[in-house]
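The complex is shown incomplete by one protein chain, all other protein chains being positioned as in the whole.
After this line comes chain A, so read on.
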Amino acid sequence: MQTLGNFKLPQFFNYPPYFTLQPVRETREKQVQLWKELILDYCKSQKVFIIGLEEDFPLFINSAIERSLSHEAKEVFLSSLVSEGRAEWMDKGHKKCLILWLRIQDWADCILNFVRENGLENGVMTLEDIRSGIESRGTELEGIDRGVLVRALRHLEQKGKAAIFKGSATDDEGVKFSA
């Protein structure tokens, strides 16, 4: 079984047609579906938030069978994630893609759980604390993309469960929970 770091690749990763964009509609639909699952699984396990289409991305290259995805294929697979709300293009040129293995509202729920588990209701945290503090170590929130975190907090703010404020001492922003 092949692995990428600590990520276990499925058997069909060595199937050469998996790396060629299939022209026949039904076959392609199946292929796109398999790629979407694989991209989400991989990004989740490796905590990858951004895929640059013009940079080498380990998942898109299989050196064992000497195959790699064409630019067109990458764009097709990521676009299909975007259309499902599981990814977002970060620029008009489709050069960078933000992968949301959890949707923004799911991230917000995740933060609420975290707050409750740590008894931080009505507490205050900096964004940096949430990303790399002791409390978040080992949770899904560890290493969360700052942009994604801010959007999840804004989502909570709209529901009246959090308030973002500018920190006075540092440049860092803080958040006050009111769950």
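A few points about this structure:
One rule holds in what follows: a residue touches a chain if its C-beta (ideal position, glycine included) is under 8 Å from a C-beta of that chain, and two chains touch if they have at least 3 such contacts; residues count from 1.
Note that contacts and distances are computed from a predicted model.
This complex has a chain not shown, and the name its UniProt record holds, of "Small ribosomal subunit protein bS6m", "NADH dehydrogenase [ubiquinone] 1 alpha subcomplex subunit 6", "3-isopropylmalate dehydratase" or "Vacuolar protein-sorting-associated protein 36", is "Vacuolar protein-sorting-associated protein 36". The omitted chain makes contact with just one of the residues A:33, A:113, A:132 or A:178: A:33.
The hidden chain makes contact, of the residues A:16, A:58 or A:143, with A:16.
Considering the complete assembly, chain A touches the hidden chain via residues 2, 8, 10-12, 14-17, 19-20, 22-24, 26-27, 30-31, 33-34, 37-38, 41, 64, 66-67.
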